[in-house]
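Only a single protein chain was left out; the remaining protein chains are all shown in position.
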Amino acid sequence: MKSFASDNYSGIHPEIFDAIQNANYQHEISYCDDTFTSETNQIFEKIFGKLVVLYAFNGTGANVICLKCCTLPFQAVICSDMAHILIDECGAPTQSIGCTLLPIATPNGKITPELIAPLLKGVGNVHHIQPKVISISQSTEMGTVYSLQELKNLCQFAHSNGLYVHLDGARISNAVASLGVSIKVATVDCGIDIMSFGGTKNGLMMGEAVLIFNDKLNENAHYYQKQSAQLFSKNRFIAAQFSALLSNDLWYRMASHSNRMAKFLENQIKELPGVKITQSVDANALFVIIPNHVIPPLRSKYTFYEWDSETHEQRWMCSFDTTEEDVFGFVKTLKELL
Amino acid sequence: MKSFASDNYSGIHPEIFDAIQNANYQHEISYCDDTFTSETNQIFEKIFGKLVVLYAFNGTGANVICLKCCTLPFQAVICSDMAHILIDECGAPTQSIGCTLLPIATPNGKITPELIAPLLKGVGNVHHIQPKVISISQSTEMGTVYSLQELKNLCQFAHSNGLYVHLDGARISNAVASLGVSIKVATVDCGIDIMSFGGTKNGLMMGEAVLIFNDKLNENAHYYQKQSAQLFSKNRFIAAQFSALLSNDLWYRMASHSNRMAKFLENQIKELPGVKITQSVDANALFVIIPNHVIPPLRSKYTFYEWDSETHEQRWMCSFDTTEEDVFGFVKTLKELL
Amino acid sequence: MKSFASDNYSGIHPEIFDAIQNANYQHEISYCDDTFTSETNQIFEKIFGKLVVLYAFNGTGANVICLKCCTLPFQAVICSDMAHILIDECGAPTQSIGCTLLPIATPNGKITPELIAPLLKGVGNVHHIQPKVISISQSTEMGTVYSLQELKNLCQFAHSNGLYVHLDGARISNAVASLGVSIKVATVDCGIDIMSFGGTKNGLMMGEAVLIFNDKLNENAHYYQKQSAQLFSKNRFIAAQFSALLSNDLWYRMASHSNRMAKFLENQIKELPGVKITQSVDANALFVIIPNHVIPPLRSKYTFYEWDSETHEQRWMCSFDTTEEDVFGFVKTLKELL
Partner (left out) sequence: MKSFASDNYSGIHPEIFDAIQNANYQHEISYCDDTFTSETNQIFEKIFGKLVVLYAFNGTGANVICLKCCTLPFQAVICSDMAHILIDECGAPTQSIGCTLLPIATPNGKITPELIAPLLKGVGNVHHIQPKVISISQSTEMGTVYSLQELKNLCQFAHSNGLYVHLDGARISNAVASLGVSIKVATVDCGIDIMSFGGTKNGLMMGEAVLIFNDKLNENAHYYQKQSAQLFSKNRFIAAQFSALLSNDLWYRMASHSNRMAKFLENQIKELPGVKITQSVDANALFVIIPNHVIPPLRSKYTFYEWDSETHEQRWMCSFDTTEEDVFGFVKTLKELL
């Protein structure tokens, strides 16, 4: 089966698989005190500068750790009303940290200082909910990418209002590849305080890294990781994957490839009658509306998800292993059905 | 000092005070096993039919009990984006129940099936947040009142989608007095599953009652009350107040009076140049925009709160002890300043 | 009915009732910004020195605020295995703060550095539960009282291990009256960081005060109070009661009286055949074992609770309004039954 359903339908990239295999010898100290973990931490430090790195099994786990690090249970988190932490994690962040999420309606998944400002009226007033973090997804759930200037504006606004900025980076590689700058420039240099660096959706078997840039957020991070069931006894097997991901630009090669496939798909279909592309194709996802009668037969050959059951907007996602042939075949089928 | 700041600025109504005094003799069994509590429970049952009654110290406590009774920690609560449970309780509901609140933007504090429907798309899908309760305030935080038909529509919509309806009744007396029907017709007969019946804002020293009409929600209610720090050892002193409140229509006399004072105030000022009333005056609150230069001198004589720091919308609230003289004096001052 | 069941079976002391009555005039600013609250805060400051005072509706509420102030959700609280916070609050502290309670078995309700030390082995080790607070009850649930030296030793031990000391003072007045020193000497001077000062069990209608001596614990205290549903809109009615309680030594008069009644009862029965007093009568409670056949007829005249359903140990509690006649009557009945 080949699909355009999600970048987590794909398997493990061969270079990542080799890294797992190489890590599988004899005994290693458990719970992140192994040599793989400390070497991978150093690679992260080389890329980002001074930081604290923690590892997590999945994106929800990483988001929970990040939000625990920057909130107390009476505080609130501002996010888009499409945010993964709000909609797609079965309430994990709220239940785990006790914090209220304050969603902001936005057509393209991106939030702005102007949209956030009205939520800050009650800060310091004990009767009000107390926002403490702005959480953004980069790339967003709608496949859009914040520009560097948008990131800087958000971070500056946040910091001048006493808030932290959390970046849900499940697809940060796609976003950075799209922006065409270094990862550092696109994150910590913009003012991001804490982020997850996604692996699972970019060729890893599994694994996310939590990167803490603001050292005010370090103090209890390791306890929060443990308590969130994210401290892996055999962490060498996650660390080794990240080591491979960060070496030889593998993260970039995979992400820019899946982005390119999405753009390639966009170009093949954007002029087709009855096809409407609803979001800017900034990374590896397309959001499209196509005639209703076309959807079932197309889906019977290629899996993909319906994003909106009212408008029948569909989401098509490209992956590190999506090939030009996959796109050609998909487009050919679509054209025949139209 | 007399003020239009809040109905919780007022003291204890004399009939309520007498009830406290009468309850203050010798020893009584503690923790709701006293005769006052069981008698008051019976009064509630006479009014509403079969139900379970619990008592709480304040509105936040009552809301927390209600929401605990109808949710599990992976579920979500749908409410207005002005809901007291979202904005004004410092995150108590979220932190206490672990549930996500899903706010709906609404100009007048009222939510509708049409506004709620889009939030129900993911019900039964493990990746999605799972709404289980619709929470409404009656009267709303904007001083508006749901009509009986609006309540029935909401409840029918909720139940046909497997949701419960919670009514935050901090000012239910004002709403019922406004609707001009019996309390039963305005609540359980519309399909409300669980509600708080406010006392503190209608002449009590303190106290709210949690009324559980849907017996699916009873099972663990007493544990949730205790765990929420709302089980009062000397509950005779809350029960006795409610007994007085429910006797001789005291609740109605007080609520209809404060509603009348609000209407009276509205009538005195609605034609004044530069005065804009922004919400329908259905209960005991007015929301108004007046010229900025008038606000400080007016406030120096009569306390009231600014509702919106951007539009400078002000809230003027009438209480059971607001008099016509108070209104006259207030209007006179306003007119002089204008 | 007169009983030896609990000090919360009693009503409101007349001087306290008068204070409520005096506070019941016209309008006052809500939520602790009233004149009664600020005056009462000053009385507390006169007694204890610099501190932060918060008010709560009941003991569970006060304990929850205290523990929220001194823990983060990955930490743990050390307490006696009879502690009210562990046994008698339906899990409120654990559920509210997310912290594990680590109970210590103790025959008389008192814990010691020696008993605590083994629980501190894992401090700083991310795999271990992290104790951060020692919570004691004074007087204890067994009617015993920590000596000043015991308190000092505990606090010194706690502080040298990076822990805070929380004192559950639901019956602190009885303990202080028993120790025969000033309240300040018995609490903050021993090193207590945060405590509740109980009112409900010593003649108030209701109300507890949270006293924060360690200013590291202040920062978010007001948010925790609000979120715990303990911020009272008409707080003048709690503050006025505390003002009366702290004036003219009323707290001391009531507590020393109930202590004296307990001692008086002890003296009347300690030599009786078949009567075994199981705990030191330091405050206002007696724990006794009497012949089984005596219990039902005695209870039919005077309510009291069975403490231990296996040993049939009974608890007899004296209150501010227990009279010598009550004790005589009780002892007479007991003697006749024996």
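When the chains are written out, they are named A, B and C in that same order, and each has its own residue count from 1.
Here is the rule we use: a contact is a pair of C-beta atoms (placed from the backbone, for glycine too) under 8 Å apart; a residue touches a chain by one contact, two chains touch by 3 or more.
Computed from a predicted model, the values in this text were never measured in an experiment.
Trainee: Check the whole complex and report which displayed chains the hidden chain contacts.
Mentor: A, B, C
Trainee: Among C:Asn41, C:Asn58, C:Gln75 or C:Gln279, which one is in touch with the chain left out?
Mentor: C:Gln75
Trainee: Taking the entire complex into account, which one of C:Ser80, C:Gln95, C:Asn214 or C:Gln227 touches the absent chain?
Mentor: Per the contact definition at the top, the residue touching the missing chain is C:Gln95.
Trainee: Which candidate, A:Thr100, A:Ser228, A:Ser243 or A:Asn259, sits in contact with the chain we can't see?
Mentor: Spelled out, the listed residue whose C-beta touches the missing chain is A:Ser228.
Trainee: For chain B, enumerate the residues touching the unshown chain of the complex.
Mentor: 31, 68, 72-74, 98, 126-127, 130, 220, 222-227, 231
Trainee: What residues on chain C make contact with the chain left out of this view?
Mentor: Residues 73-76, 86-91, 94-95, 98-103, 105, 118, 121-122, 126-130, 309-310 of chain C touch the chain that is not shown.
Trainee: Footprint of the hidden chain on chain A, which residues?
Mentor: Within chain A, the residues that touch the unshown chain are 1-3, 5-6, 8-12, 17, 20-21, 23-30, 56-58, 60-61, 64, 89-92, 95-96, 200-201, 205-206, 223, 226-234, 237, 303, 319, 321.
The rule we apply is simple: only the chains that are shown with their structure count from here on.
Trainee: Report the inter-centroid distance (CA atoms only) between chain B and chain C in whole Å.
Mentor: 33
Trainee: Hey, what residues on chain C touch two or more of the other chains?
Mentor: Chain C, residues with two or more chain partners: 223, 226-227, 231.
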